[in-house]
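A protein chain is absent from this complex, but the other protein chains hold their places.
Take a look at subunit A:
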Amino acid sequence: MAASRPNRLFRNLSAKIAAIPMILTALVVFVGGTVWTVAYSFTSSKMLPKWKFVGLDQYERLWETRRWMVSIENLMIYGICMLIFSFVIGFILAALMDQKIRFESTFRTIILYPYALSFIVTGLVWQWVLNPEFGVQHILRSLGWESFNFDPLYNADIAIFGVLIAGLWQGTGLIMVLMLAGLRGIDQEIWKATRVDGIPAWKTYIFIVIPMMRPVFITTLVLVAAAIVKVYDLIVAQTGGGPGIATEMPAKYVYDYMFGGQNLGQGFAASTMMLLAVLIVVVPWAYMEFGSKKRG
């Protein structure tokens, strides 16, 4: 027994050494970091992390802060609209691309290119296009439509939709590509069968193809939703959270309190709430996806 022990530990040694970065990342950064942040969200840390337990104080204060409530509300509006529009538009575009059209790769290249750009670039371009003095509003007015009003980045009531326009421009291409891959995975026999039966194409899509693509939809949904919770750069570049606090988002709240406001406890509590939001989306999905089968 005693002799076989070191033997076992050193067997496959190179592979274990090669896996050290992964093990450290998984345990120290991902698990350790998360546990650390959650634990310190129950303390009164201000400028420096300090282990002084205060229970749920930080959370109470968080949910009483107007800026946080606005952030959550914005995330909801942005998230829901983003999901609905990007999925509907993305799917329709994918369905059009799937009609054995010519120049498919040209169209795909054009619709996907914003996805290669950073959120900073996206935000700054749309800040310029939506600029009321020079951009879309100015042009439609100078064309004779004097009463045209569209200044989302200056009007607090609709500012979040200005961000949404930029977000959709950047992200819809990705959905289209993923949906197109899903459509290509559908058995061509199904199309032949429905054509023989004389079922119109749109009915085939809604009642046969989309239900068949359920796994693709769910996976894409989870990936996109988890990304939406993290939206940060776009806001910083396009609006800086303004006008006022009209386009604040949770990720920005976390950053501002942790690195700007010297109020670490608030930052930790807010980031823990973000983690919770992601878990609510991811855990049921992981359970469904990997719980029944063995491994992915």
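Here are some notes:
In this text, contacts are C-beta pairs under 8 Å (C-beta built on N, C-alpha and C of every residue); 3 or more make two chains touch, one makes a residue touch a chain; residues count from 1.
Heads up, the rule we're going with is that contacts and distances are computed from a predicted model.
Per UniProt, the protein behind the absent chain is "L-arabinose transport system permease protein AraQ"; the candidates were "L-arabinose transport system permease protein AraQ", "Phosphoenolpyruvate-protein phosphotransferase", "Transcriptional regulator" or "Peroxidase".
Within the full complex, the residue among A:Met76, A:Ile110 or A:Ile206 touching the omitted chain is A:Ile110. With the whole complex as reference, residues 11-12, 14-16, 18-19, 21-23, 25-34, 36-38, 40, 49, 93, 96-97, 99, 101, 105, 107-121, 124-129, 134-135, 138-139, 142, 169, 173-174, 177-178, 181, 220, 223-224, 226-227, 229-230, 232-233, 236-237, 240, 251, 254-255, 258-259, 264, 267-268, 270-272, 274-275, 278, 282, 286, 295-296 of subunit A touch the missing chain.
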